[in-house]
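Have a look at the structure below, then the notes.
Every protein chain of the complex appears in place save one, which is left out.
Right, subunit A next:
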Amino acid sequence: MLKRRSARAASSRRNVIASAQGDQGIDRRSFLRNSGLAGLSLGAIGSVGAGRLAQAQPTVAPGITRHKTICPFCSVGCSIWGEVENGVWVGQEPVFESPINQGTHCAKGAAAREVAIGERRLKYPMKKEGGEWVRISWEQAISEIGEGFGRIRETYGPESVFWLGSAKFSNEMSYLFRKFAAFWGTNNVDHQARICHSTTVAGVANTYGYGAMTNTFNDIRNAKSIIIIGGNPAEAHPVSMLHVLNGKENGAKMVVVDPRFTRTAAHADEYVRIRPGTDVGFLWGLARIILENGWEDREYLDQRVWGFDKIRSEIDHWTTDEVERVTGIPPEQMERIARTLAENRPGTLIWCMGLTQSTIGNNKTRAASILQLILGNIGKTGGGANIFRGHDNVQGATDLGVACDSLPAYYGLSEDAWKHWARVWDVPYDYLRGRFSSKDLMEKEGIPVSRWMDAVLEDEQNVDQPHNFKGLVFWGHASNSQTRGIERKQALEAAEMVVIVDPHPTQTAIENERTDGLYLLPSGTTMECAGSVTNSSRSLQWREKVVDPIFEAKSDYEILYLMAREFGFAEEMFKHTAISSNQPAPEDVLREINRGTWTIGYTGQSPERLKAHMNNQASFDSITLLGKGGDVEGQYYCLPWPSWGDPQLRHPGTPLLYDTSKPVAQGGLPFRARWGVEHDGETLLAEDSFTKGSAIRDGYPEISMGVLEAMGWAGELTAKERLIITAIAADRYRHDMLSLSETEASAAIRAIEKAAEEEQQDDNVISESWGGGDAGALAADDEPVTERFPEFTDNALEAISAYLSNQPEPGEGESLSLAERIRRVNWKTDLSGGLQRVAIAHGLAPYGNGKARCAVWTFPDEVPRHREPLFTARRDLLPDYETYEDRRLWRLPVLYKSIQQVDYAKDFPLTMTSGRLVEFEGGGDETRSNKWLAEFQQQMFVELNPADAGRANVGSGEFCWVHTPNGKIRVKALVTRRVGEGTVFLPFHFAGVWMGQDLSGRYPQGTVPYVTGESVNTIQTYGYDAVTQMQETKATLCRITADGEIGGENGAA
């Protein structure tokens, strides 16, 4: 009786399943497996890939189209199927065939669809007029912004507009945005990476060669030990935990180091409570125990690491007693962790903001990188420095130069770099030069995002550029992700014009009290445009457009194009990009990226190759990411950079950086010879270590035409490659040379040589040099080189000699012959890709074969060392671990000692740290406006230890005030032992409440996020890394008071 409906209801279901089986020809078991269970059953026995091949493709209803996009949130890079009906995104399905997420999501990815159908979006362009929001047309908005910025440019110069871009941009948009700033005439362009992993990029690039995650998420399954420092992937990168927990279940020992017992720590074998900001002491403490016991990888250090002796004394300083005094970690725990890491190799080290967001962030990232060298864990499967980046495309936006200190692909800002990009962009160098106020400013790093408020507010004579910032553009970046709220507010109000381009109004629009000169432009989300996006492990996934931008929103591409047109440089800027209905084609932009980004190998990832990978996701092994058939056989999933050479070379991508067990042509690499060949009389080149199949069985310098000649391989270049190299050397490169035939190219070389000879009265060694025969004769005398590089093989010495002979810069008034200039064309500047192609054919890495280094002689601290945070409660440690002297960096004064010497600890006795929640991301405007996510996290809070809560007389669930020297915010107390006594934690995604005052009324109508709250960054304090200007958010001071004690004063209810 109770089951009376069963027959009716169940029969239909039975039919459904039976028919599904019939259609697909699979049994129930595989059906169930394929619908989400394959990963488990097979994962348990270690061969996940096989099960997915027979995946059931559920039928799609008629009238519905499917589009594969990439999740817009973190950098894991999960694929999503969007189902679209009549232009509306109606459904979202898991992509089981994605080798990265294998169908899985976290809360954010699971609610991604809502982002692109959200009712709380900014719906049309608006501006503030007399204190009121007014709806305006796109035409009016673009023309008024054009006029306003035009006036600023004319009055104050191009440096007075700050172009703040976004880690949410696709690679193509990132690249265009950087190019746009160049055409505007400033280096004042930056994005979230500055305040996210800039210290990782600087620290790791200066240790290993490239500033990126070395291995892949999937490779963590191979680790024998996993140590996570200052990272909480269970909330920040939940899908990475699919691989981390699998690694753990395969037997890896998992250690989590954090001031807070995180959701991730709850799954660890060992949790280490560390005092915020003291990671260098912890890392060196481990290193000391490892060295004392002889557990270091001696051979690895000898062959592949430079400067180890330089750090010995610093490591020796960190006895277990000293580690305990500074970090609070007991000696026996230190011994146990060191033993765990030593006995369980290869091991992976994962870090996130806990290391990076610090005044000594670059020291921490370098110490972590060096620990992995000591253990010999870099370049090994299951090892690596697995740095989880934050936003979905923060890696790509960094790589493509949305940064104030570099052009795309880390070329820097030197004249050579500008000339390289002028060639790629097909515009004269002098044109670009003319866009800037001066050559000096053109080659000087700009002002970073962490400091834009100082660039507005600082006395003009203290800013190393003609004028302060007068115009501010926030394009996909909310201001509540930057510290020091009060200064932020003042700066927003002091600027002449503020433009916000975003799917949401963001905190930037409401935290100021401007009455005019504030514009909001609605942009589409990442899922409303196509383009490539680079995940944390360097794979470039192609994201399809799911739907057109909703409401009146326009894609980022279109808005940028409209602005470029308004400013009058669209034609030059989009010279080689097809434009249809004001939309630049992302495929064309990617092809242009491919033509210029030789340094990091974004050159092989053509749109066609990336799309083929996305269409064949099921063909990739779910652990190694190697393609196992069809078009993608032998290639790694989405061609993790570097994918050397041009797309025709079909380089498979590099899944694990610095892995010498494979040939370069198959994704192997040594460490990069980035800093020359010797320092302090010691070789910086690898010794007896080289990639499989290397023609030089030793270290060698980076590849240049001179090196190729010395090796006798120059003759292997095609005529077109030779033409392009010659033309670059002769300063006669033309874009159309890329499409010449071999015969045409041969003729063109002769023409160039002739013209150059006539012009320069050059010597006539040019044509001979192509044979590669006698180039060695040009090198410095061989004697010293053999002495300086003892025991190096003969061909390595030839390469080194050739490299050295082309090194010295010509003196004043001295000019180089064309032949000499040709020899100096290198793997980074050769637009033909010929040098890379020939080097790889001989098994060489284009960037040379160097050693990783333990000391960076250009950094404020050559050897990574601990320095107390500017706001520290441990005054007793200051004599030993004092911060830097105040200094001038990045066009601005930067304070260190003058802050640290003030004793704030008396009034602010608790250490304050901040972090993420799983439901929200970044400034949170997008995720807090997503009703599915907002419901699960409705309240901003502070985590307080019961002891501290008791002292402050605050009960769990009650409101309290958190005070810092920068202000106070009113939040709910969550009393928990998750944080230790003396430490408080606040999440950072909230906004819309300002020091007790509700700002909801300031949003344009209908755009208030579902959840608002105090932003922790309103009260976060001063403090910037001395190398990158990363902001300090993890270790400052605060005081907690109960709500009533101060409520009246603030008028808060």
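Methods note: a residue touches a chain if its C-beta (ideal position, glycine included) is under 8 Å from a C-beta of that chain, and two chains touch if they have at least 3 such contacts; residues count from 1.
Methods note: contacts and distances are computed from a predicted model.
Undergrad: The complex has one chain missing from view, so what does its UniProt entry call it, picking from "ATP synthase subunit a", "Thiosulfate reductase beta subunit", "Branched-chain amino acid ABC transporter permease" or "Nickel import ATP-binding protein NikE"?
TA: Of the names offered in "ATP synthase subunit a", "Thiosulfate reductase beta subunit", "Branched-chain amino acid ABC transporter permease" or "Nickel import ATP-binding protein NikE", the one UniProt assigns to the missing chain is "Thiosulfate reductase beta subunit".
Undergrad: Among A:107, A:167 or A:394, single out the residue that touches the unshown chain.
TA: Of the candidates A:107, A:167 or A:394, A:107 is in touch with the missing chain.
Undergrad: Can you tell me which of A:67, A:267 or A:875 touches the chain that was removed from the display?
TA: Reading the full complex, the residue touching the unseen chain is A:267.
Undergrad: Using the touch definition up top, pick the residue from A:67, A:514 or A:931 that touches the left-out chain.
TA: Of the candidates A:67, A:514 or A:931, A:931 is in touch with the missing chain.
Undergrad: So that we can see where the missing chain sits, which residues of subunit A does it touch?
TA: Residues 1-10, 12-14, 16-17, 19-20, 24, 28-29, 31-33, 35-37, 39-41, 43-45, 56, 58-59, 91-94, 103-111, 113-114, 234-235, 238-239, 241-242, 245, 248-250, 261, 263-264, 266-267, 271, 918-919, 931-933, 935-936, 943, 976-978 of subunit A touch the chain that is not shown.
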